[in-house]
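A short write-up of the structure that comes next.
In this view, the complex is presented without one of its protein chains, the others remaining in place.
Presenting chain A:
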Amino acid sequence: MEYIVFKDVCKYYKMGAHKITAADHISFSVNKGDFCVVVGPSGAGKTTLLNILGGIDTCDEGEIYLDGRLVSNLNKRQLTDYRRYDVGFVFQFYNLVQNLTALENVELASEICRDPLDAMETLKSVGLEERSDNFPAQLSGGEQQRVAIARALAKNPKILLCDEPTGALDYDTGKHILKLLQDTCRNTGKTVIVITHNTEITRMADRVVHVRNGQISAMELNENPVSVEEIEW
């Protein structure tokens, strides 16, 4: 069943006199519960796709559906609600609020939602029960990213969008994070989209979208995705 649908989505940026096409008639779909990896080199337009899907940016042409609802024509206010209730976002640099403890950072998100998960429980689920009272600066990068994931999850969103979640982490920690994301997808049935430039990671995905120059160069379904532990890069 197609949960997320991109139909001929285009996005242009104006840089002075130049018009740059960041997304060029992109069409693809993701099923509910999929672990989807969007992969491509820097500047390929991966993040643009994610931003448009996450309601951070708007597309100039085409349609996007989430759970059967057209989200590409939402106005500013509706987009805010969309981000608030439907999307969970995980950033490359975690983007935790420095002045809030781990638990509070999770609460930051859960407090504004209609049907949030318990913040402490969520933190427990990412294995940071012990560090709940620590400030971001007192946590390692991996721990911070786990808090960020917990923050996204606590909102109980329809989709979880992750922008290079391992980009700022070392190899082992990155693996742990990916494992957490994969487990989340498997255990909770959440649809997870991960952006990366690391093609190795595609092996753990249900669905892989290859992006190049603002276009989809290839799309493949992985019948037997492997566990993170088996991947090396």
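Definition applied: a contact is a pair of C-beta atoms (placed from the backbone, for glycine too) under 8 Å apart; a residue touches a chain by one contact, two chains touch by 3 or more; residues count from 1.
Assume contacts and distances are computed from a predicted model.
This complex has a chain not shown, and the name its UniProt record holds, of "Response regulator transcription factor", "Putative ABC transport system permease protein", "histidine kinase" or "Anaerobic sulfite reductase subunit C", is "Putative ABC transport system permease protein".
Of the options A:83, A:124, A:186 or A:212, the residue whose C-beta touches the omitted chain is A:83. Within the whole complex, the absent chain has one touching residue among A:20, A:97 or A:219, and that is A:97.
Against the chain not shown here, chain A presents residues 47, 51, 54, 56-57, 77, 80-85, 87, 89, 91-93, 95, 97-101, 104, 107-109, 111-112, 135-138, 151, 155, 163, 168.
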